[in-house]
Each structure stands twice: as structure tokens, then as C-alpha cells.
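For this depiction, one protein chain was excluded, whereas all remaining protein chains were kept in their positions.
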Amino acid sequence: MAKHKTPLLDQLESGPWPSFVSDIKQEIEHRYANPKGIDYQIPAECPDDLLGLLELSYVDGETHWKHGGIVGVFGYGGGVIGRYCDQPEKYPGVAHFHTVRVAQPSGMFYKTDFLRQLCDLWELRGSGLTNMHGATGDIVLLGTTTPQLEEIFFELTHKMNNDLGGSGSNLRTPACCLGESRCEYACYDSQELCYQLTQEYQDELHRPAFPYKFKFKFDGCSLGCVASIARSDMSFIGTWRDEIRVDQKAVAAYVGGEIAPNAGAYAGRDWGKFDIKAEVIDRCPSQCIRYEGGKLEINNKECVRCMHCICVMPRALKIGNDRGLSILVGAKAPILDGPQMGSLTIPFIKAEAPYDEIKEFVEATWDWWMEEGKNRERIGETLKRLGFSRLLEVTGTTADPRHVKEPRHNPYIFWKEEEVTGGWNKTIAEYRAKHQR
Amino acid sequence: MAFISSGYNPEKPMQDRITDIGPQHFSKFLPPVLAKNKGAWDYHEIIEPGILMHVGLSGDKVFTVRAGAARLMSVTNIREICDIADQFCGGHLRFTTRNNVEFMVGTLEEAKALKANLNARKFAGGSFKFPVGGTGAGVTNIVHTQGWVHCHTPATDASGTVKATMDVVFEEFQNMRLPAPVRISMACCLNMCGAVHCSDIAILGIHRKPPILDHENLDNVCEVPLAVAACPTGAIRPTKIEFQGKQVNTVAVKNERCMFCGNCYTMCPAMPLADKDGDGIALMVGGKISNRMTTPKFSKVVVPFIPNEPPRWPTMTKVIKKILDAYAKDARKYERLGDWANRIGWERFFEKCDLEFSAHLIDDFRDPAYYTWRQTTQFKF
Partner (left out) sequence: MALVYEEAKGKIIEFINSKAKSKSKFYFNDFTALFPDEKGRDVKKILTQMVNEEILVFWSSGSTTMYGLTGAGKHADGED
């Protein structure tokens, strides 16, 4: 039986949505019952005390956790977050309650044998509570003690062939959408690129040497299921540069009402008969679609690949065949100078193994940021401070109108001496030869 | 308890050490039909809420049943998910970026049976364990942060606010009747370790009181230069004061400069800032990630503060429901919440959502502020 009364949290057991309180309670019961006779390596009362401590926060309206910095596994600078409770006498089971981040497979596909192994490990050596998954993408194991950290790492690497994820000023665990595995919109193999760059940059992931955190995220298309454009320092977004493939018969089937628009995603309300003009043609942001005489025509040169038409008629319109990705740099949450989206840096690059061109871009970017970035400055902020052109310069990227929404509003250009005929060394004598004082 | 060694030898940490191996390669985990049709999918359909069908160029079909789950999940719960996957899906499953679980099967009949099976599973407390839904033009699962469950700088709880919100909008999780998808996200302080700044609706914990200074202990538990450097606005300076008859090294905080971020508390435990009356929630709306039709957008603050009301945050959920209902009633098909607000104008947004506007909602923080003011005579009465 749970030892703490939790009248406030108990109110979160009702209602339809899965109750984390009920789930923690079932873990409390399971742990005390201990049907498999496990010799728990951290207190059996750990989930019980967690719920009790959380109830205290619900009463107090304040957190009861403290941060602690010196935890980790030997040789790694990230992957573990230190946590201590500020009421250890009342809640001894969570006095030390560190988080372990475990690297997740691309696209978060699992086989049950792997997950069961992870559950066994975490039941023996941790609280039995997890996050599936954390915001960055890692599997998060919530709550263990310091002596267990190396043991967990040893078992993860030796028995499960799996590594920790990142935290701190390093490359954070990269994350991607499910991509080509189950999506017809995927313009490149986001899972494979994610995996390959993760493996290539293991040192950057585990041994922090950056000014601040750095995130890679991989979206297979511009719809952005992993939100790379908003939350990754370097965002890889699939696109194509040829033509949207059109199946006129299928277009006719949509117009005739034989196929539900948008793959049935709007089926829960009566929006009336499908109207290709109102729903597709008029909504195209670059106004590059025509539908006349039962034929759909796309002026692909003017298309900005927003994918609305493809989403509305997925059986009739398909992504192009000449595929690759765009790279955007510098997205981050608002702290400190305001939120930033990634800025388009490489409009198009092929995404083919062994991805050498992409790696060259990544490394040139890092070299510059490691040199110029201030401590705790995300690369997006370095860009704002030093100018976007610097990134183009250090990565050998040619400036292009695609890099801007519009050209600059001021003429204060920092010309370099070599750009000006004759340089900056004209002497006053030369000047005076033509002009009196 | 007897210590059980994994084989690790603390005397020789480098012995047999395996490092830098990364995650498993995903191909180990793909269901066979996905591996076979990888990169060769033709189209998909949402058959009914929570059931997707993907069809390969090969003609192969896979049916996915999507179920909601709490992000905070016990191993008992994960094992139940494994049991389901073993029974129905040959031991394969996946999680989505938004904390849903997906089970893949070969036929629609199996998918429907699985949906019924999942919807029949309830926790002892009465809530669903794996409610099926979260597809199409509806509300899917909320991504969120740790909150009071595990974080040292939260201004509210994450799991609780999410549970309370999802209960209130649950019908939209099981239906596809909104004008477009609505993505709700939750971050428990303004550092936003879960980046919520591009969400249709963002629930954000905020502090409103500067740190409290524990002068007696500060010099013993903190390194003053680190605490000073932690402050993004330069509000902290080192100082010496007389405390109980002794000179102590400590810090001074220029309160009017404090942006209530808690970074100093991370570096220095003698500067806590959590406070029941100071802490609460701000709501932001109108952000999006997708490039579909319009470009990605940031969320905008539309409610500057709502007090914490655990366990169910009734004021907060009422406001969220109000915004969602106004949007559902008024927006056009395919129009995201932020695109709707932009079309009707934000002055109209506040009117239609019955929200109060105040000076707190006008940006005054550094450069980006100017670009949010109105530099035109076009506005609506």
C-alpha cells in the first residue's frame, strides 16, 4: 500500500485521458508486491515517494527538486542529469533521483524484446518510471542513485548494445521523423541520415566542447513532423527540385468525390462537396496551379513546395523525383533574445551516402561557431551577432536570393578593402593632387 | 539489498569499457512490411480516427492504430504495450514525436479489433490506458516537459496541466472535425526545454518573483562568478554584506532587471525563485511548424498570467477550451489557428475568443518587439 496520502493527485485519476497518477500507483503496487522477487538496487519505495513528493508540490505550489551537477558516467560529459529532492527525510526513496538519457533509434521504432530488456534494467536499477520520450527524443529513465549510473551504462552498452544520449554543451541526441519507413512524403531517408550523423559525431555528443547545446533534427518533408525548423540548430528538411507528379485520373476521382480529400483527415465534419478551386487552386501560396477542362496543371517553376495540394490529394499528386534536402541553421526557443526559426542556408543538397558534402558543411559550421561563439550562445544567436553572411563565408556557400525574404533595409554594408578598386591606401598627397585644401 | 554488479569494475573504469556506440540501427526494429516497402510508399488514408492505412507501390498495405499515452510511463505500462505488440503486431511498435504509441497490423479487421482492445483497457482509477485517436484535423497528444515531477526550475506542473487539458479537449482527440490540426504543447518554465514556441496553443509556466537570496549559505554552496555569469540580463552582481555580525560574500540582484528565468538557481542553489503566488501559467497561440500554405510561425502570448490551480487548473483549461471553440466555429477548412487569427486580425481574435487584452501583451523585450507593433493605419474597429 502506498504510504503517502495524495488527495490532490487522486483527482487526476478521473477523466478519460491516461492518468500518469494511476500509472505511478500501479507501479507502486507492483514494486511493493515484487512478484519476481527482484533485489531492487534503489529503494522499492521510490515511486511511492515520488508521488508523495509531487503531492507536496501540489499543496505548496512549488517544486521540491534541486539541481546537482556532478553526476555522469566516466569520460562522458552528458547523458545524466543530477537531481536531489529538498525533503529527503520525508521522501528518502527520491533523495537522489538522477535522470538517464538513452539514445533512441531513428523514428522510435522498437521490438518488444529490446523494450522488455530496458524495463528489466530500469526496474532493477532505477525507479521503474520513464518518459517515452523526452522532448529532444531520448528515452528518459527517471530517477536513480549515483552508484547505479556506471552499472546502468555498463549493462546498456554490454547487454543492449545501446549508448546514452546527450545533455549539456554538446551535440544533443539527434532526432528524425519516421521518413521513408512509412511515409510517401519523405524526400530522403531521414532515419539513415540521422543515424549516420549520430554515429559520425559520437565524440561531439558525449564530450562537450561547444559553446552551448547543438541540436540536429531531420524532417523528411516541409510539413515538419519533428519540428526541426523551430527547435534544431541545424535542421535538415527534405524537398525536391523537379516536378510534382500528377495523376489526372486520380485528380478526377477527387473532383468526382470518389476519394476523400486530405486522406480523410477532415472526415469528422461535413465540409460540403470537395471544391478543387476553393480548397486547392485558390489556396496555393504561389498561385501556380490551374484546373481547366478537367486537367490539373502545375507551373512547377513557380511552386514553393508547401505541399498543400499534395496533402489534399495524396493519391493524385506526388513529390518530385529529384530529391534532396534543405539545411536551415539557428532555430531555438525564445531565451534569450526571442525565438528563432532556422534560416535557410543550403537551399538544396543531395542526401546520399556517405553524406560527405553534408558532413563538410556541418564541420565548417561547427569550426566557426566553436571559434566565435560566446559561452552559452546558441548558433542562432552567434548568427545574429556576427551576421548571416559570415556563415556563408565560412561554409563556402554562395549568397543567393533564396537566403532572404527580402534584401536589407539599410545601406550600411561592411565593405572589405579587397572589394574596392584601389584598396584603402590612397595617400592624402594623391588626393591633394586634385583637390586644394 | 545486496549490490548486484553489472560487471563494471570501479577500480578500473576503462576496463572493457564500451563507449561511443550510439543507438541501435533502426532497421533492427522495423516491421517486415515497412522494411520491404521502405522508400516505396504510394499513399495513405485515415480510415477512421486513430486508424491509418499506408499503401505501398508493391500493393502491400499496413494499418496503423495510434493511441494516446502519458509521456510519464511506468515499466509496468511499457510491458503492457509490449504484450499488446506481441499479441497483435509480431512484437513491433513505435512511439511518435508527440508521445503517442503506434501499433501496426496487416488488415483493417485486425486494426479494428486492436482499436477496440486498446479502448477497453482502463487504469484502476478509471481513465483510458491507450485511447485511440490523435489523427487528422483534431487535437493530438500534448508534448511537454518535466514540471514538478522532476525539474528544479518549473513554475508549474507539466503532467498535471497536460492531463487536465487533455481531459477537457478529449473529444477532439477522438474526432477529426476541427478546421485543421491543433498542436498543443507545454513547457514548465520560460527556458522551454520542450520548445513550445511554434505551437497552435502553448501552455507555459512562468515565474514572477526574482530569486530569494540565502545569504547565510550562498558562499558555501555557490561559486559567485558562475551565479553572476548565469544571468542573461546581467541583473546579478557580487557583493559583500554583513550577515549576523559577519562579513559574507554573496550576490545582489537588481530585481527590476530580472526576467524570472531561474538560470541563476541552476548554477546556485542558494537563489531559489519558486513561489506559490508568483508562479503560474501564460498561454501562447498561433504558432505552427509546417510550411503548408503559410510559412512557419511563432506562438504569441494572449494570456499573460493564470494562477496555478492544482490539481486541475480549471481557469486555464476553460480559457483553452474557449479559444479552441472560437477557432472551431469560425475558421475555414485547412486554416491553422494562427492563420485564422492573422486573417481576421488579432483585434478580432481577442473579441471572438472573449479574452482581455492588456499592456502585458505588447512586446517590450529588446529588438524583436518593434516588429510586433502596428505600423499601418489598417486596423479594425
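Each chain gets a letter, A and B, in the order it is written, and its residues are counted from 1.
Throughout what follows, a residue touches a chain if its C-beta (ideal position, glycine included) is under 8 Å from a C-beta of that chain, and two chains touch if they have at least 3 such contacts.
Just so it is clear, the structure is predicted and the values come from calculations on it, not from any experiment.
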Candidates B:46, B:166, B:184 or B:224 - the one touching the absent chain: B:224
Candidates A:210, A:240, A:266 or A:361 - the one touching the absent chain: A:210
Which of A:7, A:69 or A:387 contacts the chain that the document leaves out: A:69
Which residue of B:114, B:236 or B:267 touches the chain not shown here: B:267
Options A:57, A:130, A:170 or A:191, residue touching the unrepresented chain: A:170
Where the missing chain touches chain B, by residue: 14, 191, 193, 220-226, 266-267, 269
Absent-chain interface as seen on chain A, which is shown: 66-72, 75-78, 80-82, 84, 88, 95-96, 146, 167-170, 203, 207-213, 367, 370-371, 374-376
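Quick note on the criterion: only the chains that are shown with their structure count from here on.
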Length of the line joining the C-alpha centres of chain A and chain B, rounded to whole Å: 13
